[in-house]
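The complex is shown incomplete by one protein chain, all other protein chains being positioned as in the whole.
Letters A, B and C mark the chains in the order given here, with residues in each chain numbered from 1 onward.
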Amino acid sequence: MSNILIALKPKADVPAIQRRLTELGLWTRKLTTAGATTGFEVTGPSPPVPSETLSSIEGVASVFVTPTGHPLIDAQARRAVELGEGVRLGSDAAPVLFAGPCSAESPELVNAAAAAAAQAGATVLRGGAYKPRTSPYSFTGHGTKALHWLRAAADANGLLLCTEVMDSERVSEVAEHADILQVGSRNMQNFGLLRAIGGAGKPVLLKRAMSASIDEWLLAGEHLLANGASSVVFCERGITGHDRHTRNLLDLGAVAVLAHSYGQPVIVDPSHAVGRRDLIAPLSHAAIAAGAHGVMVEAHPDAGAALSDGPQALDLSALEQLGAALGLAAPLRAA
Amino acid sequence: MSNILIALKPKADVPAIQRRLTELGLWTRKLTTAGATTGFEVTGPSPPVPSETLSSIEGVASVFVTPTGHPLIDAQARRAVELGEGVRLGSDAAPVLFAGPCSAESPELVNAAAAAAAQAGATVLRGGAYKPRTSPYSFTGHGTKALHWLRAAADANGLLLCTEVMDSERVSEVAEHADILQVGSRNMQNFGLLRAIGGAGKPVLLKRAMSASIDEWLLAGEHLLANGASSVVFCERGITGHDRHTRNLLDLGAVAVLAHSYGQPVIVDPSHAVGRRDLIAPLSHAAIAAGAHGVMVEAHPDAGAALSDGPQALDLSALEQLGAALGLAAPLRAA
Amino acid sequence: MSNILIALKPKADVPAIQRRLTELGLWTRKLTTAGATTGFEVTGPSPPVPSETLSSIEGVASVFVTPTGHPLIDAQARRAVELGEGVRLGSDAAPVLFAGPCSAESPELVNAAAAAAAQAGATVLRGGAYKPRTSPYSFTGHGTKALHWLRAAADANGLLLCTEVMDSERVSEVAEHADILQVGSRNMQNFGLLRAIGGAGKPVLLKRAMSASIDEWLLAGEHLLANGASSVVFCERGITGHDRHTRNLLDLGAVAVLAHSYGQPVIVDPSHAVGRRDLIAPLSHAAIAAGAHGVMVEAHPDAGAALSDGPQALDLSALEQLGAALGLAAPLRAA
Partner (left out) sequence: MSNILIALKPKADVPAIQRRLTELGLWTRKLTTAGATTGFEVTGPSPPVPSETLSSIEGVASVFVTPTGHPLIDAQARRAVELGEGVRLGSDAAPVLFAGPCSAESPELVNAAAAAAAQAGATVLRGGAYKPRTSPYSFTGHGTKALHWLRAAADANGLLLCTEVMDSERVSEVAEHADILQVGSRNMQNFGLLRAIGGAGKPVLLKRAMSASIDEWLLAGEHLLANGASSVVFCERGITGHDRHTRNLLDLGAVAVLAHSYGQPVIVDPSHAVGRRDLIAPLSHAAIAAGAHGVMVEAHPDAGAALSDGPQALDLSALEQLGAALGLAAPLRAA
């Protein structure tokens, strides 16, 4: 968010300028020098307005802006990015469904989930080989084996593969198998990892940290592009809130800001955002309505037996219903 | 949110029970007595499940629940409430559009806004006669006069009128003119006011306080019904967040919880939630997708000249576009 | 918080000015016009610096400031306010202890608590006659009777009386009995109530709302002074947080800002902030160290039987220990 300051000419018509700024949708605060109104600060929730528009207002002496901190992110704005052959995400592209299990628990599970994902109209298989876990005593994924299961299942079902990388030293291994590298929320500001993942030169899915501001999120994306990532897709997955009815607090306002103000490719993960199977469908629709270019959902053929996040996983028929309701075409690259 | 505790029989099959609970979408924590697993606590973001379902699971000894604190609110669940003759809001009813200016600044303004609202498919005129203002030196509304302007404009355009009451001593005056009494965010827990407003026996629009939990919001609704309100419509208008790109943090997860888990009538005010004219339309659609039964938006024929909240007001053509995009029928009660 | 903007002269030595601003403790962002650095915005957590200091820096063309929104609050800065005869709170005055029960449940309770408070070195008796309650079915205080009990107990023990007013129509009744009128957190932005309470012309204790910014809190104080309050004492009682170990999130940083940057009289209510009897003493000491001019604690002769907030009430011997540990003199006005 770049603040804007507007300095006025000596005898400027202050109310007329104020009126014009409000017409442009800008929230302002008067600035004074030695007690006289000499400018306006454009604050908080204002939409972007070109500085030329402002400097051309009668009575404006000069316009001061904060320069962008993320020129490379700005440069990928307002166009779809390519995730893989023929799969585009963003602006004018159709919504993209990422689906799959929380964790790749077995080849059978992964295959079943991938087949259902393809059937539902997904173009990307998601699933964890390496899992971040709050407790050191929890299941942390099947690692290398799981990467092979996921790749095979993606190929068999004509899907791209998106999976999380948690450690710099695993980047090359994961990049060998995955089409899209995922940065988890807990690592959004793990700058060494961002550097290493950027260096793989692939599309990256960047989850928002639990209390990141939009500026911090955009700057984390800049770390990726500055280090060579081919593109960055932002993923909102809920921030830390104070109410216990949902696992996290889904911030669709931020999604609208990214999609509409910044023109960035952005998707939503309602599974982690609310943590409730019963609310995935309405919030997936809400995400798309707010401007998201896709959704990522967890699905499992036998959620009761899932080794992690079972309560938020859709069963495979619910996944199919969701895909249909989102109006997704039949699988694009089905084998 | 009522926690649930499940005590197990001595030789219960703990993994099988755990699996069944996960299938039901429940997040659980194991409970122990003297080191042995003897129960489960159902935590956080779990969906509602009848206690009979749980007590019938093989191996469950007993189920403990927290009794509801809001029996009257529960009793209005899963059916539409009547706001006025022929205007229903909730479950199976069509989405309701509330539209109008932040403040009723003049009869001309109010008429123009009401006509445009009706044209856009709104059924309720919103507008402030008494305005809460953070600074003691800001415009606080035209009071009694404004109530007359609003009532006349509503009648002339076949609309219901919803307006805020800020003080107990004004309840009878406002209730004389308005069809729906609005409780503002800052007064959600002004219990004397809730008592007085409830006593008017009318439908009440209850805005969520800036950091209220869902439980606190439901209990505020209970105060209204316990004192005689004919119905309560909940209105999400954004909670306090830490990012400056939007005025507040729109919590559509909470809307989904109210609409789908609690079956309550709920609408969204995207104008205050994000404070940005450019994001009102996408977030209105998102609100409806998430489960909201209506939206409330600010509109002004000359936003640059608005005495309050100009930057978030739609102009009248944008309002019309929004109504059309929401697929709202022509005005129901047009004169 | 008033943002400051600094415009530079054409050939200003930008690094030298940046360095000087940092020496002054200011966080800054560069501002540009047409790509060239032409100014600095002073942001976020910067301490107050007089604009003359800034305009006298070599190379600075002009300094723009946001004018204060609370001139009356500013005018009461940096001096102690008088709560009652001989009892001063603020800057150079000794810490003031407010103590008493959550609710005035009976004359006996109130007397016992008042005697213990006086013994502990308190100068102000706190206690509720009218209680805000989240549920409409909870005990709401004994009202008028309780006011008499509290007044009598305060007088018998040489204490001032501070009690909450929740409704405009009760202001004159409460003002007749109390020395200090308390605005509760839920009413910090109940502007009609602030007007009525201000009109009583007494000192007011203004609790911070659960998610109020410091600016909103100061402006609420301005409402009180603008309507006639003789002084405003700010009271931090914890804001809404996400962790369940404490009832609310005690914000001693805000206390330090009020006490040191704004020079305002400020106290802390650790009882509501953490809701835990076992942490009242350390956090009372922390409050005073951070700059608070007093603390307000709940105490009850028989906490197990308290009708509200029992788990956070100190017993009377713990109250006495706390008073002694805070080094409070013997009661100032003991009968």
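Note that a residue touches a chain if its C-beta (ideal position, glycine included) is under 8 Å from a C-beta of that chain, and two chains touch if they have at least 3 such contacts.
Just so it is clear, the structure is predicted and the values come from calculations on it, not from any experiment.
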item	value
Residue in contact with the excluded chain [from C:Ser213, C:Ser230 or C:Gln321]	C:Ser213
Residue touching the undisplayed chain, where the options are C:Val274, C:Val297 or C:Leu316	C:Val274
Per the touch definition above, residue among C:Val81, C:Val233, C:Leu283 or C:Ala299 touching the missing chain	C:Leu283
Contacts of subunit C with the absent chain, listed as residue ranges	1, 19-20, 22-23, 25-27, 43-47, 211, 213-214, 238, 241-247, 249-254, 256-257, 259-261, 273-279, 282-283, 285-291, 303-306, 310-312
Where the missing chain touches subunit A, by residue	69, 132-137, 140, 166-169, 186-193, 209-211, 216, 219, 222-223, 226-227, 239-240
Residues in subunit B touching the chain absent from view	3, 5, 7, 29-33, 35, 38-39, 41, 62-67, 240-242
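Definition applied: only the chains that are shown with their structure count from here on.
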item	value
Distance from the mean Cα position of subunit C to that of subunit A, given in whole angstrom	40
Mean-CA-position distance for subunit B and subunit A (Å)	28
Rounded Å distance between subunit B and subunit C, as computed from the means of their C-alpha atoms	31
In subunit A, residues with contacts to at least two other chains	241-242
